[in-house]
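Missing here: one protein chain of the complex. Every other protein chain is in place.
We call the chains A, B and C, going by the order they appear; numbering starts again at 1 in every chain.
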Amino acid sequence: MSRLVVQSNQWFADKVYQMVLSGAKPHEPGQFVMVEISKGIDFFLRRPFSIADSKNDRLTLLYKVIGRGTSYMTTLIPGDTLDVLEQLGNGFRIDPNRQDVCLIGGGSGVFPLLGLARRLHERGIRPTAFLGFDTKQSACLISELSRVCQVAITTMDGTLGEMGNVCLYQAMYQHSYYYAVGPMAMLKAIAQKTTNGQMSLEERMGCGFGACMGCTIMTKKGPAQICKDGPVFSAGDLIWE
Amino acid sequence: MSRLVVQSNQWFADKVYQMVLSGAKPHEPGQFVMVEISKGIDFFLRRPFSIADSKNDRLTLLYKVIGRGTSYMTTLIPGDTLDVLEQLGNGFRIDPNRQDVCLIGGGSGVFPLLGLARRLHERGIRPTAFLGFDTKQSACLISELSRVCQVAITTMDGTLGEMGNVCLYQAMYQHSYYYAVGPMAMLKAIAQKTTNGQMSLEERMGCGFGACMGCTIMTKKGPAQICKDGPVFSAGDLIWE
Amino acid sequence: MTVSFLGWTLDNPIIPASGTFGFGLEYASFFDLNQLGSLTTKAITARPRFGNPTPRIAEVPGGMLNAIGLQNPGVDDVIEVILPKLAQVFQKPIIANIAGSVVEEYLEVIDKLNSEPQIGAFEINISCPNVQEGGMVFGTNATLASDLVRRSKQHSRKPLIVKLSPNVTNIVDIARAVEDAGADALSLINTLVGMAIDREKARPVLANKFGGLSGPAIKPVALRMVFQVFEQVSIPIIGMGGVMTAEDAIDFILAGATAVGVGSANLRDPFACPKIIEALPGLIQHLGWSNIKSMIGGAHEKRHHRL
Partner (left out) sequence: MTVSFLGWTLDNPIIPASGTFGFGLEYASFFDLNQLGSLTTKAITARPRFGNPTPRIAEVPGGMLNAIGLQNPGVDDVIEVILPKLAQVFQKPIIANIAGSVVEEYLEVIDKLNSEPQIGAFEINISCPNVQEGGMVFGTNATLASDLVRRSKQHSRKPLIVKLSPNVTNIVDIARAVEDAGADALSLINTLVGMAIDREKARPVLANKFGGLSGPAIKPVALRMVFQVFEQVSIPIIGMGGVMTAEDAIDFILAGATAVGVGSANLRDPFACPKIIEALPGLIQHLGWSNIKSMIGGAHEKRHHRL
């Protein structure tokens, strides 16, 4: 648990903010943090956020304004401090011999792909990123990702890139391995085509470190905590109803 | 209900802070306000504070740091705003023909006497103020009050003025009328000597405006709400066990 | 925004809860009371009551405790002094909250208030935790509760709402019992019994030791009870417990409430009710519903249609 300092906290895309925190520990792509929104009991539980990027003592979060907690976060200014539980979850597993990989992100699911793409790039891997958004306004991270990988975009309304759902994008199934983050419906559709990849899951969390059993899913290997055994799972281990 | 702006909020005496708020309505000495400590549910009830002074749109509060709410108040800085319910309670009744009056304040009870002394002074009345404190460090308002009235001081440990309890000060019973504010034990002791005066009472309050029946006392005229029928009562109407 | 309730049409579902709104008069200086759906009076007893010694109020996390002890000027004073004053500032039917130590006291109050045209319904308070006799004793025992309601119903010439206590093992049992005994509607919930300790003085904060817990802290319990009772009774429910915002009010309606009581929120912010009423239409639209009626019980799998 650390007290991190807000370095910047700015509008990033439609309903999405970017917060850079200093004083952080190093993080692997795919790990997450639990953020205490404020002292006192106005927000009893911490909020989970993926690492968008982590460099030296800087942690970048990208957060979508959903409800009370994320709305409150937009009011923080540089110099404010946040109590953060760090280095949670397992992160994406990278096999340096696996070159032909793609990243698949739907909506807020694109956020953790930034750090992953950068890490893959450092390892000499240049994946293709398939990103799906609702509409042009909510699209983000395209220029950042373009620097380290190829980017293909779909929007539901066709205002940017191809029209339609990202998981209907046939090209991505030509890659031999994927890293997918996004809504359950998207993940399920992908898993039904191929389980050659890793998927990051989300669930409401009580603790974030494996103590409360709040985030349990059944996998082919038995019950697993998304917060501790995940959030990244091998697609082949997941069970879909 | 108004949003008032903190103009200053400074240490004033041992555990006592002075807060000046702007944007306020005019207040009578003896009235009080209910301050919302912060938005959200960290402080569910408002806190009652007497008017130390009121001039144009400026309201001065003097508050002693007692618990959670008053501790939090010390962290407010100029420019912060507070949601305040104003103009509560009846205030002291002033009879311009009554010249020979004294003010009796014990501990935090001295705070509302400042505005009263100034108001009396405007009306050409120059009362004597008898102030009782625990010790020299907690003594305050002496120079301010000295400008508009004569001041006599007692401290429990004798570090300032006479040693002892203010209500044992015989000189004050030579005045024909008093305004007394302070702990119940002090008020009771005074009332047992003479009921020629007015007393301001305190109680835990749910609303501050007569709706919840949280602050009821039995008086000789029947049940009364401290917040609405008081906080200032004629000493002769009060009942002491 | 209108809802039908006990045969009246409420302009909106927002009703200040008993004991947090006095007899309305204090609030009339803050806003025009006629904005409200209705209003509930402080508990009325046969004779004047002083209530409990102070401190009667304590702050606790997410809410407050009160141990007022049914202070009120008694039914005669209410009729002679208070109702005429209230008539000048509020022109809709009100709900008179009624309490007593024994069944006969309830009946006496009902008999006297029966002929008051301002009163649209009685709310039988069988759930006050702050008195030694009567009050919650009735509300925690299905037999006593149903006996009281049956006899009240015989006397009453107005619709009878029964206000239930949450301090029970099975709220549905009590709700069913009072429905069977003739209740026309239910109010739930009254306060949970709680306490606070003054650790410096090593004694309870409240002179009465225990008090009723209200405010956002009790909202999950209140919602759960409204939800459970809605599935098992067919009379309408006034849902309450921790309502601070229009969002909270909507949660109760989705759980099954036809109208929503606002209690402690009024004490913190005397404008709480008009603010909620103002925010409701926008919220309903944002959530994609056409009107409040259609939302009642909307969170249930098989939604009943009982408007």
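Criterion: contacts are C-beta pairs under 8 Å (C-beta built on N, C-alpha and C of every residue); 3 or more make two chains touch, one makes a residue touch a chain.
Please read these numbers as outputs of a predicted model, since none were measured by experiment.
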Across the complex, visible chains touched by the hidden chain are A, C
Of C:L83, C:L192 or C:I276, the residue that touches the missing chain is C:L192
Given A:V5, A:V65 or A:L85, the residue that touches the chain left out of view is A:L85
Where the missing chain touches chain C, by residue | 60-63, 65, 140, 167-170, 192-197, 199-200, 202-204, 209-210, 213, 216-221, 223-224, 227, 242, 247, 250-251, 254-255, 287, 295, 298-299, 301
Residue list for chain A contacting the dropped chain reads 1, 36, 41, 43-46, 85, 203-207, 209-218, 223, 228
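We adopt the following convention: only the chains that are shown with their structure count from here on.
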Find out how few touching-chain steps suffice to connect chain A with chain C.
-> 2
Intercentroid distance (Cα basis), chain C paired with chain A, Å = 46
Express in whole angstrom the distance between the two chain centres, defined as the mean CA positions of chain A and chain B.
-> 56
Chain-centre distance (mean CA atoms) for chain B and chain C, in whole Å, is 36
Scan chain B for residues touching two or more other chains and write them down.
-> 41
Two or more other chains are touched by the chain C residues 61-62
